[in-house]
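Left out: one protein chain. Kept in place: all the others.
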Amino acid sequence: MSEATPAVEHIGSEHVDNRKLGMWIFLASEVMLFSSLIAGFINMKARSPAGASDVLNVPLTAVNTFILIMSSTTVVMALAAIQDGDRKRLRNYLLATLLLGGMFFSIQMYEYRHLLGEGFTPWGSLFGAGFYTVTGFHGLHVLIGLGLCLALIVQAIQGKITAGEHMRVEVFGLYWHFVDVVWIVLFTIIYLLP
Amino acid sequence: MTETVSGGLIRHGGRKVSDYLVFNTDHKVIGIQYLVVSFAFFIFGGLLAEAMRSHLLTPNNPILGGEVYNEMFTIHGTVMIFLWIIPAFTGLANYVVPLMLGANDMAFPKLNALSFWLLIPGAALLLLSFFIGGAGSGWTAYAPLSLQTSNGQTLWAISLQFIGFSTIFSGLNFLVTIFNMRAPGMTLTRMPLMAWAIAATSIIQILGTPVLSGALFMLILNRVLGTNFFAASAGGDPLMWQNLFWFYSHPAVYIMVLPAFGIISEVIPVFARKPIFGYRLIAVSSMAIAIAGFLVWAHHMFTSGMDPLLRVPFMITSMVIAIPTGVKIFSWLATIWGGKLRFTTSNLFALAFISMFVIGGLSGIFLASVPIDIHVQDTYFVVAHLHYVLFGGSVMAMFAGLYYWYPKITGRLLDEGWGKVHFWMTFIGFNITFLPMHVLGLEGMPRRVSSYAPEFQPLNIVATLGSFLLATGTLPFMVNSIVSLWRGKVAGANPWRALGLEWTLPSPPPIHNFPTPPTVDSDPYGYGEPKARQRLAAPSAPGGN
Amino acid sequence: MSGADPGKQPARRRPNYLLVFLALAAMTAIEVAIIYVPGVPRVPVLLTMSLAKALLVILFFMHLNSDSRWFGFIFFIPFLLVIPLLLVIRI
Partner (left out) sequence: MSMSQPPAQSERDSVSPPRVFDTTSKLVAFVIGVLAIVAGVGAGMFNPFLSNSASSQGILIDALFSVLLGIATSIFVIVQGFLLYSIVRFSREPDDETDGMAFRGHTGLEIVWTAVPAAIVVFLAVFSYQVLAEIEQPRPDELIVEVTAQQYAWSFFYPDLDLTSTELHMPLDRQVLLRMRSKDVIHAFWVPQFRIKRDVMPDRLTEARITGTEIGTYPIVCAELCGVGHSYMRSQAVVQSAADFLSWQQGLIGAKTRGAGAKPADPMAAGRQLFTQGGCNACHALADAGAAGQLGPKLDGIGTTAATRVLGQSAEAYIRTSIVKPNDTIVPGYQPVMPQDYGQRLPPRNVDTLVQYLLGQK
């Protein structure tokens, strides 16, 4: 639809892509969603006894954070690749992203299993309620991102993504980076802060 | 769905009736889908209200038990807000805003259709929650009561998630459309005020609704998994629900009233044959309300256990909101001043909106003042206030908009005679119903009660009788809007001699709206100015009569 | 990797993504290390570092430093609204 409108005196007189604008607005909305959940988490943590977060595995999650940051980097590399018109490099970087994202998700599931096994449950304590809700929602976002990434890979393999169509990669990238940013904040708030 | 089965006029150049029953991406089809579905829920919510008002004829009526009564007002509130006012405005905006902007569709047509179709499972779940019972904690669902109620409450919360996503997506869509898809030459200050209003509404939808979603997720998890976010007995925080809920739900009031401001700003100049007064201030005040509306939520909690010190800043922000609202009212009054008023039904509803909304606004100042709120919070005074805002305001404006754009949507005019009957029954019935409730609240009748002290009976009888008149008044509209599809006077492209871009197209507009993109060199309010006179006089303006 | 490729793309120069990545990785390592070092004021230091990391991603990976300023405007408004909400919930 965006191309239907000829260059108009837009605000700031620059034409922005509909999809990109839409994604930024969506991310603004996501900021509010995560804020409400983080508010819930902080509130629950404040109502929990000191040391409630001692059950969490910080080193493992630090590695996981590193993995997610790496996946963010591969997405942006994929975008650079398709902007240069290099479809093979695009496909490889997207595959790397899928792999890294999948690793992040798997490690998170492993941690969940471990924690549940230790009796740390969503219903057992307020800290648990906040922890599983926030990280769970983030995990859900990762999962959705993985689905989108997979769809992009299929399109890339089919050769549907060309240099002119890099916007698809860019919009997906915005989403994925946002999920990364959320995790950077969550990692600090949940795992590192006393 | 009868409205879509028209006398062949809502064809939009070749639409079939079945197009209105399926996933269709035309913003005009989606607009009609929204309008028809939401109107059906208006009737449903209205019937619930009538049942409750009948119950309240006597102070200790045994007809409805406490449980059923609680569920009825819960669903009444939820339906009227989430399935009538919000989607009906979304529907109307869906139909007219792209036309007003000179766009051929919304920015994301598929997402637009998805927004509508998310509403349907939401609506179905909400109805189901009512029929299995349990959602009896009011539309505000204060925890821990909403943790104690039975299973319908969970369904209620899930249904609001669907509706919430629908709202977020449609807000996103409108923002991108308004930002990016305006006709050549339509700068921000030439944009119709309806578009400004919808942009402001969309901002609230995008930034407010996710907070409700978050709160509802926590409520659902609390009920289903036992994560004790709000369970006071397990150390959770019931006030957190109120904070999160009102962080969305106060701005939601502006979701329901900003589009009304937009409609009034369109209707009044046309029927006063005058430019809108103070265009910029009206546009800016919409945005000011949208943002400042996020800073007042705790005025719903003045009597709750929140920190007493916080009440003062929230009192101040709440009162400050009155200023941009007042600016709009005065601007409309100045728009009428010196005009050549035509009392079409649409204009009558618009004028009634100004008159009624002022009352709702003034009672709002009482509620913003903490000491007075301590007395009137959770009483019938609040019930009166919110209905003056949401019925006297939003619904009156909705009807003003429906009478105004019905000819554009269907190609035929609504019958003015029956329109006037509808208007007067609504206007009189509304005031008889809700004016006495101010007094009831001040004198000590709490809201949400199925039985009350006998001294309140006389005014309750008055209110109930008024509500019968109000409800009956909707019948002429229903008949009118169906019969006029076949029998109404043929409207032509521009029956009101209005300047908006939507009136340059035939009625109803063709499927792809504008065959050639229109260009714009002024705002659509220049009535009485030479340029507008020329334009309206031109016999063959693009798509003209 | 850097601005070597002119491309059909906007004239904006591509940031050095690898450098950004290395900065992020290093900061994560420092963050984790800090919690094992006694005597460091953890809350301000960790929050600042987390904010810096988030900004790095937003500015360079999401290109907010060179893209339309409207995107930044849209994205940062919610943070202003969230602050009072967080404050009130915790008071």
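As written, the chain order gives the labels A, B and C, with residue 1 at the start of each chain.
One rule holds for everything that comes next: a contact is a pair of C-beta atoms (placed from the backbone, for glycine too) under 8 Å apart; a residue touches a chain by one contact, two chains touch by 3 or more.
This one's a predicted model, so the numbers in the text were calculated from it and none came from an experiment.
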Chains on display which the left-out chain touches in the complete complex: B
Contact with the hidden chain (one of B:278, B:492 or B:510): B:278
Among B:338, B:458 or B:515, the residue in touch with the chain that has been omitted: B:338
Touching residues on subunit B - with respect to the absent chain: 65-67, 70, 136-138, 142, 144-145, 148, 189-190, 232-233, 235-239, 272-281, 303-305, 308, 311-312, 315-316, 319-320, 322-323, 326-327, 329-331, 333-334, 336-343, 351, 354-355, 358-359, 362-363, 365-366, 369-372, 374-375, 377-379, 438-439, 442-444, 446-453, 522-523, 525-533
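The definition used in the following text is that only the chains that are shown with their structure count from here on.
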Touch-based graph of the chains, sorted into line, ring, star, complete or other: complete
Result of counting contacting C-beta pairs for A-C and B-C, higher pair: A-C
Chain centre separation (subunit A, subunit B; CA means) in Å: 35
Mean-CA-position distance for subunit C and subunit B (Å): 39
Centroid distance [mean C-alpha coordinates] between subunit C and subunit A, Å: 14
In subunit A, residues with contacts to at least two other chains: 11, 16, 21, 25, 28-29, 32, 35-36, 39, 43
Touching two or more other chains - residues of subunit B: 179, 207, 211, 237, 240, 244, 247
Subunit B - residues contacting subunit A, complex: 103-109, 111, 168, 172-173, 175-176, 179-188, 206-211, 213-215, 217-218, 221-222, 225-229, 234-237, 240, 244, 247, 517
Contacting residues of subunit C [partner subunit A, same complex]: 1, 5, 7-9, 14, 17-18, 20-21, 24-25, 28-29, 31-32, 34-35, 42-43, 46-47, 49-50, 53-54, 57-58, 61-62, 68-71, 74-75, 77-79, 81-82, 85-86, 89-90
Touching residues on subunit C, where the partner in the complex is subunit B: 70, 77-78, 81, 84-85, 88-89, 91
